[in-house]
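First the structure, which I've put down as structure tokens, then a few questions once you've had a look.
For this depiction, one protein chain was excluded, whereas all remaining protein chains were kept in their positions.
Let's look at subunit A:
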């Protein structure tokens, strides 16, 4: 469904990705793990159009999206919950969610039932329901993370990119975020998850890719990677 082939991208003259390929199948939860600076966030940014790849291709349902502006890629049904949450601080929780549905509300994606999806988000994230009229900038870090995820889901995306949803959260909230991801997976949401908590990510994922210095170091079913001695030694924090 999402096919990334030989992606080369970076910032100005600094190349970060040196030919990366990965595939996400419909209904799958795929995770991209690796140490800091391996190029995980850059991969997501190049896929969603926040940066323009130098070469390689990004395809969604067979359609070539390479080099399109981010807003056009979103209209094709790819949602990206970016690093650092990036909620709209001066707008209410509800308005942030409506902005997530912008292409649906303005006719460039099938409208569906926006009200029902709002209710679904409030059921998935009860804290957001309590704070629906509060400005997003006044939410706690964990609540902002939930809002960023819910906002991306409001697109009714074909595929959802999640960038480090656990970053900077207290352990209890990290567990909550992973529980939510597991629930989204049960609902057959197609996801590409970038995570620093490799063990937790491999626990929920179907398939995993391990990145190192802008290239793939390993890939395979999550259950297999979890037990791979090399992966365990390098990324799971313990070798036995």
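Structural remarks
Quick note on the criterion: a residue touches a chain if its C-beta (ideal position, glycine included) is under 8 Å from a C-beta of that chain, and two chains touch if they have at least 3 such contacts; residues count from 1.
In this text, contacts and distances are computed from a predicted model.
Name of the non-displayed chain as stated in its UniProt record, restricted to "Sulfurtransferase", "Branched-chain amino acid ABC transporter permease", "NADH-quinone oxidoreductase subunit N" or "Fe-S cluster assembly protein SufD": "Branched-chain amino acid ABC transporter permease".
Of the options A:65, A:155 or A:222, the residue whose C-beta touches the omitted chain is A:155. Checked against the full complex, the one of A:1, A:105 or A:167 touching the unshown chain is A:105. The missing chain, though absent from the display, is touched by one residue of A:34, A:53 or A:82; that residue is A:82. On the side of subunit A, the interface with the absent chain consists of residues 48-50, 69-71, 74-75, 79-80, 82, 86-91, 95, 98-100, 102-103, 105-106, 108-109, 151-152, 155, using the contact rule stated above.
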